[in-house]
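With one protein chain held back, the other chains of the complex are shown just where they sit.
Moving on to subunit A:
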Amino acid sequence: MGDLINIFIKSAFIENMILAYFLGMCSFLAVSKSLSTAFGLGLAVIFVLGITMPINWLINEYLLVSFELEFLRFIVFIAVIASMVQLVEMIVEKFSPGLYAALGIFLPLITVNCAILGGSLFMVSREYSLSESVAFGLGGGFGWFLAIIAIAAIRERIRYSKVPPGLRGLGMAFLLTGLMGLAFLSLSGIDPAVFAGWQPAE
């Protein structure tokens, strides 16, 4: 249990998907103009990462590795992600129209969000177990969510500031992301090993 909390905290804060690895940068920059849409996209990313990670783990472990088909990994992972996003979209539309209205446009975008595929590839290269990969997926998604709502809030404010014309919009977003990355570096002082021996109270 402690190890899982460790991985969650590490992937959410210390090795943040956007600020440390630049995964999902395109949608991060494109959809962070207003706070409410950023919130919707962030939720959708947590959701999809949490689902695709264990599925890709199972497929990788029992299909690709045991039949020595590792070279097919990219194609299989991207197909799983594309079909899961489609499936999630249909299920959400059927059972929760409110959530569907909130996530609606962003769900299909997520297929080409590098954070999702990147998460699965990191999971393979770091040799996580099934439960660890779930913790990594949720933690990574949560870190992504935090980063995008933070930058959306800043960008909403900065619209009324006097920015040099050349930096307006995109340039400022890059600078802000860089500064946020520096700020997040200070979180690397968190020692995840504190949680290593932790067990839930009985």
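Note that a contact is a pair of C-beta atoms (placed from the backbone, for glycine too) under 8 Å apart; a residue touches a chain by one contact, two chains touch by 3 or more; residues count from 1.
The rule is simple: contacts and distances are computed from a predicted model.
Asker: Not counting the visible chains, the remaining one has a UniProt entry; which protein name from "Na(+)-translocating NADH-quinone reductase subunit D", "Multiple sugar transport system permease protein", "Regulator of Ras-like GTPase activity (Roadblock/LC7/MglB family)" or "Phosphate ABC transporter ATP-binding protein" does it give?
Answerer: Hidden chain, UniProt protein name: "Na(+)-translocating NADH-quinone reductase subunit D".
Asker: Among A:S66, A:S125 or A:S186, which one touches the chain that has been omitted from the display?
Answerer: Once the missing chain is taken into account, the touching residue is A:S125.
Asker: Hey, which of A:A20, A:L35 or A:L187 is the one touching the hidden chain?
Answerer: Considering all chains, including the one not shown, the answer is A:A20.
Asker: Even though one chain is hidden, which residues of subunit A still touch it in the full complex?
Answerer: Spelled out for subunit A, the touching residues are 19-26, 29-30, 33, 71-75, 78-79, 82, 111-114, 116-118, 121-122, 125, 164-172, 174-175, 177-179, 181-182, 185.
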